[in-house]
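With one protein chain held back, the other chains of the complex are shown just where they sit.
Chain IDs A, B and C follow the sequence of writing; residue 1 opens each chain.
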């Protein structure tokens, strides 16, 4: 039994060395600082869920050592476990209204490294797999929240990492010692770091030999020496960080920039160091798992958008009925990303190491939908909810507190319910559609254009052309024209 | 071992009593008459596939009696078998370019009756399930092609079957004898009847007690006394039935109207007779299986559309490259219906009888996409292929044979390939998009509006509204307004 | 007064030398031969309309010589006249359900040549404009129907006309004599030729000096020596050409291939002969006029699709009400193409010659919508109408005449109306969506990809980028990266 409840989790986060900044200032205690508190509360709730008899079926699974562990710490070896992971995510989104973020990418990274190091060890005689396994059990036994560091700052998109004027644009190894390595560089747009204990580092892309130094995978405590973390300014964060009803306080996510300034990593936490040939497999496997699961995430948020729109209609004094066709369309779009992700899992295969890997073609197809359908769901939520939700066109909380005109102002908001409830209902729709609740479904986990490249690569164009030729009864030559010289 | 090859299949069809008409005339031998020949050839190919070592993994499965049988005759008891069935369908579509149709609805009907009769027998003490089981084994052992009769002529949509001025608008029992029943009425738009041996009858909808007479399920030989079959006139059928290159000859489907004129059905082939309470379950289970699988069908046809568009671009003298973004979109749409159908299966459950039943919410969501995405794929195929494919704007085959201007006319068609090949390439696109190759993805297996009603029914609107209320921090009352009086 | 009624028109067509073929046979009298009759009847109706006091406001305008003439013969010199032309087209579509086709491209060609020859004469001292003017008056005074020949057979798309292995793939001048020129080659997919008196020839594209021979514009009698015309085989044409109710008989269009075998054209009918620098302007101006007006055409057909869907719902026994949201969407899509075309006209300018020329950017934008929205309207028509309309899944006319089962078969079709009316209602939807009524909105008048190239060319990207830079407060350099070497 390796579970931790929310209170224990908060304590464990409090103990870490403070190294997170926002608004130019150090955050001494992330569990109470309004920049990070709501996010950590969300993650704490998921810890509590794993200890709650009514929720444990969703939130727990069996660890490598056979114990009950938080599901987000465990290895997915079957279709069932992978679907259960997706269902947990949808449940989390329904709780918080947005991405919780502290565990998804880290968990995916560790699962992937479990498989790729298996292949590396087999091919190269390294002992990375044993290290991963040991670290995996450590994570499970201590119920750690892991953030995942993939995206580098990159620099100029037209150049490779090694060609950047500032090599730090991409995280890289600067020194390999007997007992470990030293890394430096920038990992940016990292989700959930504030609520995590540790960080899983993987290469930002698949690389060739010239980019060997950038092929590093490892696990690092979030508060390791040399790491500076800066939180990002996302829509509506000021109102989320201050009191009042202008933003929901339940759901929240954070994203941060990590500056690695010569950070030392001991050997037992290094899972790749220069084996560039396997970097592509890390990214490919990561993407397949991530892009199959993300359909459940956006579906969970879509569920909340539907609910928020219903509340808003009623708050306006109307029934859900005249909007039912739109609501049903919302549900359809939610189920498409969810169901297509499940389909990708179902057509998956078990890797020799035991990891279940979804079908890449379907997973990447799903990414293209995750990058478009939630936008349509948002538009429908705004459509149903009316102008105040669409534009946030409501005076600030402070004005409603004004002793002279505040009470009158609140009366302007009364409709199918009291003024405050209607404001809250409208602000939730605003937050979900143009505010802090937007988790980044377009580029999160990579761009849809990248996904389309995979779809292109995995589709058997010549087979289809040959079938069509046969059906058409064509016997003449029909082939690509010669390239122009 | 209960397999049959294509030649044996053709012989078995030839033996049936001729009772199919088209153009006002009886078709003496459906295996040679051009109205039905191409369709029967397609089905024969699928029989051959089951005997082909390279294809048997796709086309065979294990029968109830443990033998190797044609996959389309077998009971689907696992997720794996159901996914394999979908993959067989996609493979068939890739062979023929369109619906083969002789087995899908009949097979689904029999699978469904296997489950529902199990419940009926349990609840009512009837012995329908044993009858189904016995019949199922007979079908497997003889490798029969089964058509499925669901859709009634219906009559006026605003009235129930019992209220129709002509009771025959819906198939019904007119007499129950000791040894069996007598049925009459019209089943219409029945797919694949020409290529089938027998017919599975199920009620056209879920009914209440007043519609008891219409709650009949049974198996009937296609050529039973009293059955008259009339084939329908679908786009381009005249050119498909005559010689020349104006329509592909490989792929073909047929759809027919069945007039039941007091047809006797013996007891061992009756699986429901008035048990109206179970009629809804038949339709519901049928729809879940059918609408999960149909994603694979339209994906298979979409594969051919992509291939046909590539051929056409090349036939025009162009490369596939400038059209790649559109081709990739086509592939994405194909994979959505396929993968979402697989997702519906993966979230399915095993019925007590052993039948694997897909998740209804996802299956019906898929139906809404099957009713829209293939249209978009068609438009892209036309877009890539150019005006001659879009409009069929090519002179008839006969003009190209004209001794005076035929040879010159053929020169007008030369481009990236010879004139005949280009015509054939264009005619395939025409056939797939405005011709005989269109299988009816909008209303086939029921309308998308019906599917949306299921999506509406299975979505937990109040749960979502409650979650949104909690996240928004609303404590006031937000509820449906009272109905106006 | 230069008007002609339908009967006079039919007589004038009957007098022309027979040179049209289909099914390998010569059509002796196009006004009675079922291949061309329905189309000619449609055009005759439009002639009658010009003589009908109730319709003459729509169908007539003032000719160059100040007389009342058929609107489709007149020069458009004002926004009002151009909008009136569009409204006439929408009215025609509402009459016939599809493209009438005999006058649109020819009329546009003549209007364009009026303007471009004005420029040519001004610049080059030629006297083409006077020739056009004289010919224009001849056309107006005799109320002639003009087809327009633009599209060449082209051959291999990757090569220029002069590089084709068969030079005849594109129409070209083979000899310039004192009294005229001789042309040969293929013009294909020519709309409405069967119902036209004469043909306006323009170059198929904008060309450079190497393609001088292909830069020819002229007017030719349809039955000139050396012209062979072959009609194309379009969806459902066999049923349209035979008796019965399986296709509507009112609306029809025809498209044909023209083989020019050394056709002589006298000087006064030659409007361009080698002046390649003006070939681009012909195509550009043609496209601007054509693509502004075509929005009215597809809107008119969309109106009929909406009406056909309403009829079909009622024929099924249902009210229009449950389908109102879809019907309103259909109306919206119809009005978009119509209104955007009108917008292109309103932002147009008068050419020095007097011709009103729509705004190219808006006209080409409209083409992209004409190539997509009508498809969506079709899908909605099928959606509302049900399976028999979608697939044409109804037995042929002949079976309903069968003495044995015909009467019973007709009963299967009874619903909200009698069987025959319901079949006719369904067949109209089929014809509009997968049948002969489809006028070719994707590639007709050029492809949407071509239109997008114009949109790209006419959009001020750098201006927009500079405005955005200013608004963003960017002072650094943000420019296109250097090209890779």
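Just so it is clear, a contact is a pair of C-beta atoms (placed from the backbone, for glycine too) under 8 Å apart; a residue touches a chain by one contact, two chains touch by 3 or more.
Note that the structure is predicted; figures quoted are calculated from it, not measured.
Remark: the omitted chain is touched by one listed residue; of C:17, C:134, C:349 or C:470 this is C:470. Although one chain is not drawn, the whole complex shows that of A:208, A:266 or A:317 it is A:317 that touches it.
Among the residues A:50, A:63 or A:236, only A:236 touches the chain that is left out of the figure. Which of A:383, A:462 or A:479 touches the hidden chain is settled by the complete complex: it is A:383.
With the whole complex as reference, residues 156, 158, 325, 481, 484 of chain B touch the missing chain. On the side of chain C, touch with the chain left out of the figure occurs at residues 79, 83, 94-97, 245, 248-251, 303-304, 306-308, 310-311, 314-315, 317-320, 324-325, 327-328, 331-332, 335-336, 338-347, 359, 361-362, 365-366, 368-369, 416-418, 420-421, 424-425, 427-428, 452, 455-456, 459, 461, 463-481. Counting over the whole complex, chain A has residues 21-25, 151, 153-159, 165-166, 168-169, 186, 188-189, 228, 230-236, 238-239, 246, 255, 257, 259, 261, 316-318, 371-372, 375, 379, 382-383, 386-388, 390-399, 401-402, 405-406, 408-409, 411-416, 430, 434-435, 438-440, 442-444, 447-449 touching the chain that is not drawn.
In the analysis below, only the chains that are shown with their structure count from here on.
In terms of their C-alpha centroids, the spacing between chain A and chain B amounts to 40 Å. Chain B and chain C have Cα centroids separated by 38 Å.
Separating the centre of chain A from that of chain C, both taken as means of CA atoms, is a distance of 52 Å. Listed for chain A are residues 325, 481, each touching two or more other chains.
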